[in-house]
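Removed from the display is one protein chain of the complex; every other protein chain stays in position.
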Amino acid sequence: MIVIMKNGAEKEEIQKVIEKLEKVGFSIHLSEGVERTIIGAVGDKSILNELGLEAMGGVERVVAIRHPYKMVSREVKSENTIIKIGNVEIGGSQIQVMAGPCAVESREQLFEVAQMVKDSGATILRGGAFKPRTSPYAFQGLEEEGLKLLAEARERTGLLIVTEVVDPRTIDMVSEYSDILQIGARNMQNFFLLKEVAKANKPVLLKRGLSSTIEEWLMAAEYIYAGGNHNVMFCERGIRTFETTTRNTLDLSAVSMVKQLSHLPVIVDPSHGTGVRSLVQPMSQAAIAAGADGLMIEVHPNPPEALCDGPQSLTPDQFSTLLSSVKDIARAVGRNL
Amino acid sequence: MIVIMKNGAEKEEIQKVIEKLEKVGFSIHLSEGVERTIIGAVGDKSILNELGLEAMGGVERVVAIRHPYKMVSREVKSENTIIKIGNVEIGGSQIQVMAGPCAVESREQLFEVAQMVKDSGATILRGGAFKPRTSPYAFQGLEEEGLKLLAEARERTGLLIVTEVVDPRTIDMVSEYSDILQIGARNMQNFFLLKEVAKANKPVLLKRGLSSTIEEWLMAAEYIYAGGNHNVMFCERGIRTFETTTRNTLDLSAVSMVKQLSHLPVIVDPSHGTGVRSLVQPMSQAAIAAGADGLMIEVHPNPPEALCDGPQSLTPDQFSTLLSSVKDIARAVGRNL
Amino acid sequence: MIVIMKNGAEKEEIQKVIEKLEKVGFSIHLSEGVERTIIGAVGDKSILNELGLEAMGGVERVVAIRHPYKMVSREVKSENTIIKIGNVEIGGSQIQVMAGPCAVESREQLFEVAQMVKDSGATILRGGAFKPRTSPYAFQGLEEEGLKLLAEARERTGLLIVTEVVDPRTIDMVSEYSDILQIGARNMQNFFLLKEVAKANKPVLLKRGLSSTIEEWLMAAEYIYAGGNHNVMFCERGIRTFETTTRNTLDLSAVSMVKQLSHLPVIVDPSHGTGVRSLVQPMSQAAIAAGADGLMIEVHPNPPEALCDGPQSLTPDQFSTLLSSVKDIARAVGRNL
Partner (left out) sequence: MIVIMKNGAEKEEIQKVIEKLEKVGFSIHLSEGVERTIIGAVGDKSILNELGLEAMGGVERVVAIRHPYKMVSREVKSENTIIKIGNVEIGGSQIQVMAGPCAVESREQLFEVAQMVKDSGATILRGGAFKPRTSPYAFQGLEEEGLKLLAEARERTGLLIVTEVVDPRTIDMVSEYSDILQIGARNMQNFFLLKEVAKANKPVLLKRGLSSTIEEWLMAAEYIYAGGNHNVMFCERGIRTFETTTRNTLDLSAVSMVKQLSHLPVIVDPSHGTGVRSLVQPMSQAAIAAGADGLMIEVHPNPPEALCDGPQSLTPDQFSTLLSSVKDIARAVGRNL
């Protein structure tokens, strides 16, 4: 059961609700977000009506939730959550596009791409500084040096920065240089990392695990939300199936389903989702038609020389063409880009 | 290697090409379609240039094909194949919609749905007379009686009929009553059925197998095409993955990929593809945005009482809403409905 | 609900039970096997006790079944079904080994392998005469000529013959030349073929579909059993997963699970199950340790020249080594070979 406190509820009011619930045996999960506080309570529902919680000071609403995920559920909040970062809104009528290279490789590469994706209409720059790579012998990222370049690119272009965080020990460092913390697919169920980003003061982009069910994905978001960080967005990036023509199978029905089950925004990454350059544009169109709130696209000035994921990276020209076709789809579903 | 003969090439000209190829050891696969004849030849490619095939009478073009699928490949034919049935064109700029109940249950049910989907804008009526069911104790279809009802519905509404063929022994019977022969997902690699529909005088809708790769799907179409039936269309209907929230995982990247690899039309069935009513409309939108040439949608006058697949069937009203939203997407990608 | 009639129950007794059930609204599935008749009845269970079925003439037992599969369930028959063909028993304490080439290629090839696998201890010869192949351009089998060679090999060696049946129209032909009808993985849910082999007078080996759940597999067996053929054995041959090092993923837990859920025998095919020669022996050992009743192994006199499945075929020597190691495992689990 979930108790949603009013914006501006007093500490004392919150405390009273908790005490009342604990007295009758509920265990409490307190989620103190920037805007509002939500109290999760696990225990005997049958005595709920007798408690008179809704009459207590500071209480906005009490909701019983059927699903194992609670706070991220539509049942708690029927309207869409809109995440605001500067003047960028994620989850509203505007489609947001995150673009950039798989990995930050050098100042020249990054700044060239950054300017180009900005000119085409992207609002957020993506780029990995810490790279989880299958092989220990592959390029592992520029680490803090890469983060600094990202921050510099932000200053030059005004783009927001999204970059991956991979280790609880470097969350503060990554937060310092970026605007959105990305949890990669391989870390979606790294619960100890989730608990830490829940305490960070930055929005989180939560990629779906390679073989994670929709329910597990929602539960991973619940870890972050229940831990106090209410600015969570999902990112579908393809699941692992038997198919080998594509690198992963982009699951667009999951996009639509998560939008129905949760109030949080959903982004789609067709670059990782397909691993095939010629599929990135049609899948971007399909993603927006399916209800996605944004796109994450790999763009590289010279894909054949990319240090990672060249075969799925677009050239800046291809990216520009993609955006123009996506704009038409956005309009057709009553949104804009 | 593929030798494409001109429309109207003489029998004798075809025979001469075959003889020349057989004399130097090629084995021949002759595909005599209604419009044109294609000769597949397997053998030693290195002597190809010496044969002078392109100078022979009736020869249009000689193509070496890299892929294991040959005649259905874009390499053989760069323009889209358009299948014409009466005044309905599948694969052209017009999006075609096939709609109707999972199974033909009764005259009343069928005629009611048929009229309603026709009024909303469908051009083709779907409905199963022979039903492949997981359980021997489940409703198995009305068989020939069902086919007769479909033919009657065609007469009343002018809709074309697509229905499943499940047994080589009943292909003639099904052909008599319908316009498009459907090969179901569970029969996609029933090669002995494929070889028979290759001889039928009706277009074939080839559903993707539950766990078939894109390449296997193209190879299944090759069986039909090489056997002489050039009117083949694909139908993506979801693949089997670990995800359980949806009945299958609709693979829209396969739609776009098959359009790139083959010249044949691609239809999408979001009803079976998701198994969830609330996902049918968003996935229909996404399918058209991804480049599909048509949709196949389950509609039932009273879904809770459907003898099969109720949870994924739309009411006629929902179907009508779906078509209007799909129309906007079609326009955004330069097509119409 | 299932009514098991006594061995030797009179036609009239059976008829009376059916009439009683139909009168109160049950729908009937009559399964007349060679040894005994089983009556499946679908309807309102609550009135069951009032019917007094167990007191009726010829009735052995009445069982309510929880599972969707009924007659093949352990609930109907707690002891193992043993299928007897000549003096070979499948499902008893003796492990049976089926071995031979993927496809019958020629008289020499077949007779050479047949003699060798017989000498090593196999009791059943496998070999395909009708081959379902992904490509229409691949070797499709010798068809009836292949069947004749199999029958000839039986005469020379005394081995029983198992071979695949792929088309309802050739069941009689295949039955004439062989002892066990194999339903291949791609036909496991070809229900119209299942209904026909249910009427055949030969035991059936039912391979698991590439992406079939255990429950679907049991249901496919139910089609055959309910149709009157009680001599059904399962064959696990690997399922399709994301793993690419092996051709399929051999699911040995399914072997053990099906043995717990059903009274029918289970065979394992580690050749198709792995597609890797070096895994055939260890997986054969593991299969018997997991409770399998037999093995199906591809053996070829000269694997690199095999017309199909060379990379997974054993040489006769390797096969002989395999059998000796499997013998030790059989003994460890209280069985013999």
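Order of writing sets the labels: A, B and C. Residues in every chain begin at 1.
The criterion applied here is as follows: contacts are C-beta pairs under 8 Å (C-beta built on N, C-alpha and C of every residue); 3 or more make two chains touch, one makes a residue touch a chain.
As the structure is a prediction and not an experimental result, all values here were calculated from the model.
A.B. asks: In the complete complex, the chain left out here touches which of the visible ones?
C.D. replies: When the entire complex is considered, the left-out chain reaches A, B, C.
A.B. asks: Which residue, C:Gln140, C:Thr170 or C:Thr246, contacts the hidden chain when the whole complex is considered?
C.D. replies: C:Thr246
A.B. asks: Going by the touch rule given at the top, which residues of chain C touch the chain that is not shown?
C.D. replies: On the chain C side, contact with the omitted chain comes from 211, 213-215, 239, 241-246, 249-254, 256-257, 260, 273-274, 276, 278-279, 282-283, 285-291, 325, 328-329, 331-333.
A.B. asks: In the whole complex, what residues of chain B lie against the chain that is missing from view?
C.D. replies: Residues in contact with the chain left out: 211, 240-242, 244.
A.B. asks: Counting contacts across the full complex, list the positions on chain A that touch the omitted chain.
C.D. replies: So the residues of chain A touching the missing chain come out as 29, 40, 42, 68, 70, 130, 132-137, 166-169, 186-187, 189-192, 210-211, 216, 219, 222-223, 226-227, 240.
Everything that follows uses one rule, which is that only the chains that are shown with their structure count from here on.
A.B. asks: State which chain is most central when centres are taken as means of Cα atoms.
C.D. replies: Of all chains shown, the one whose C-alpha centroid lies nearest the global centroid is B.
A.B. asks: Let me have the rounded angstrom distance from the C-alpha centre of chain B over to the C-alpha centre of chain C, please.
C.D. replies: Going by mean C-alpha positions, chain B sits 33 Å from chain C.
A.B. asks: On a C-alpha centroid basis, what's the spacing between chain A and chain B, in Å?
C.D. replies: That gives a centre separation of 38 Å.
A.B. asks: If you average the CA atoms of chain A and of chain C, how many Å lie between those two points?
C.D. replies: Going by mean C-alpha positions, chain A sits 49 Å from chain C.
A.B. asks: Note the residues in chain A that touch 2 or more other chains, in rising order.
C.D. replies: 211, 241-242, 244
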